[in-house]
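In this view, the complex is presented without one of its protein chains, the others remaining in place.
== chain A ==
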Amino acid sequence: MTHTEVMTDQDLIRISVAQPETFGQIFDRHATTIHHYLARRVGRSLADDLTAETFLIAFRRRDNYDVSHQDCRPWLYGIAANLLRGHQRAEIRQYRALARTGVDPVYAADDRVEARVDAADEVRALAGVLAKLAPGERDVLTLVSQAQLSYPEVAQALGIPVGTVRSRLHSARKRIRTALGHDGGLDDE
């Protein structure tokens, strides 16, 4: 495989408009990361499909990629988050099951990973909150803490103002803290 470290995502995507094979490099760079994010939300099996879907959509849209952004991860996460909207019920059902039983279906339903039993109380409480969050809050919370995107990157991914990222995160965190029995104050951002 060609080493293309010095090429930014932006360069590769621009080239890929006329030379589609180049988009394979974008896949090779980011597919594992996107898959992991998706798997953490809906399980690995569905993540397989959604990863394929995410990159298929990205590939088709590459000719109007906003070339002012050098790193295309926020763009990919945005597509992935949008696809997850179509699978909210499955996602929420699994959070609920975990909250109720302490067994995480994302592990239990996947014979490729060891089943986990008896999740810690705070994990069950978290799952209960994740099940109840507004979809936009769940996106922001997971993109910040799991995908490790910055606020501006989350804003770019979801197509919302940075202020909205802050307020959604604040609201989601408050609910988790309440559920965990912590006080309502936020010590860090």
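Following the convention adopted for this analysis, contacts are C-beta pairs under 8 Å (C-beta built on N, C-alpha and C of every residue); 3 or more make two chains touch, one makes a residue touch a chain; residues count from 1.
Just so it is clear, contacts and distances are computed from a predicted model.
*Asks:* Would you mind picking the UniProt name of the chain not drawn here, from "ABC-type polar-amino-acid transporter", "CU044_5270 family protein", "Multiple sugar transport system permease protein" or "AAA family ATPase"?
*Replies:* The chain we cannot see is, by its UniProt record, "CU044_5270 family protein".
*Asks:* Return the single residue from A:R40, A:H87 or A:K132 that touches the missing chain.
*Replies:* Residue touching the chain left out of view: A:R40.
*Asks:* Just checking the interface: what residues of chain A touch the absent partner chain?
*Replies:* Given the touch definition above, chain A has residues 2-7, 11-12, 14-15, 17-25, 27-28, 31-32, 35-36, 39-40, 44, 47-48, 51-52, 55-57, 59-61, 63-65, 67, 104, 106-107, 112-113, 122-123, 126-127, 141-142, 144-146, 173, 176-177, 180, 182, 187-188 touching the missing chain.
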